[in-house]
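Note that this complex is displayed minus one protein chain, with the remaining chains in position.
Our next item is chain A:
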Amino acid sequence: MKHRIAKLLLALALASAGPALADEVQVAVAANFTAPMKAIAAEFEKDTGHKAQLAFGSTGKFYAQIKNGAPFQVLLAADDETPAKMEKEGMAVAGSRFTYAIGTLVLWSAKPGFVDDKGAVLAKGEFAHLALATPKLAPYGAAAMETLTKMGLVDKLQAKIVQGENIGQTYQFAATGNAELAFVALSQVIKDGKIGAGSAWIVPQSMHAPIRQDAVILASGKGNAAAEALMKYLRSAKATAVIKSYGYAVE
């Protein structure tokens, strides 16, 4: 039995040491960018031969993990502040940072016909809960609060606001019907270029500061060919077409 485990461990060690490391890049991806990044990584692998290993999570958690030595070479953040901070702290390669996507905020309900195309449903207040991502943590949450402020509804709706830890959880609150309304990312509710289910108001970009999502090469990815190739690929026409199809804008 012991013998077999030893053999198995040896096989695993050999298997993981097999592929050339230079052709692989470990990427930390903001959770809201999960679907488009999976599609882009598949194309990237086909077109360049490099392999992108993806991990999905929240930007704050990635920051903590990378600071403590997590083996990521590229970060696709949900904001532009964290990559800038990492660059300043020497955790990222200076000058490698750029905006790979600009998020679009939507007010969404799982109920068809509940949200009108001007967001007037907010002012009517005929709902018990409005879900949004914690404004302090999530750029989409901050943008939602900005929008409410601009509409002059913060005081009126304060008692109805429930906070998801990120937009994934916020979407869950609305999808299960516990919150009739939620501010989520367009990328979460879009399907084949249209709102997939329920009803939504695409919040005009003029209502809040742009939700810029920045990518950066991390210190451990310096000189990594696959990391540099991926950063370049993210700006290619093919990748930007995918990014746009998920409801993001690009620069």
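In the analysis below, a residue touches a chain if its C-beta (ideal position, glycine included) is under 8 Å from a C-beta of that chain, and two chains touch if they have at least 3 such contacts; residues count from 1.
FYI, contacts and distances are computed from a predicted model.
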The complex's invisible chain, by UniProt name, from "Electron transfer flavoprotein beta subunit/FixA family protein", "Thiolase domain-containing protein", "Molybdenum transport system permease" or "Aspartyl/glutamyl-tRNA(Asn/Gln) amidotransferase subunit B": "Molybdenum transport system permease"
Given A:52, A:74, A:93 or A:131, the one touching the chain that is not displayed: A:131
Given A:34, A:99 or A:169, the one touching the chain that is not displayed: A:169
Which residue of A:34, A:48, A:99 or A:178 touches the chain not shown here: A:178
Touch residues of chain A, complete complex, unshown partner: 58, 60-61, 63-64, 82, 85, 128-129, 131, 134, 136-137, 161-165, 169, 172-173, 176-179
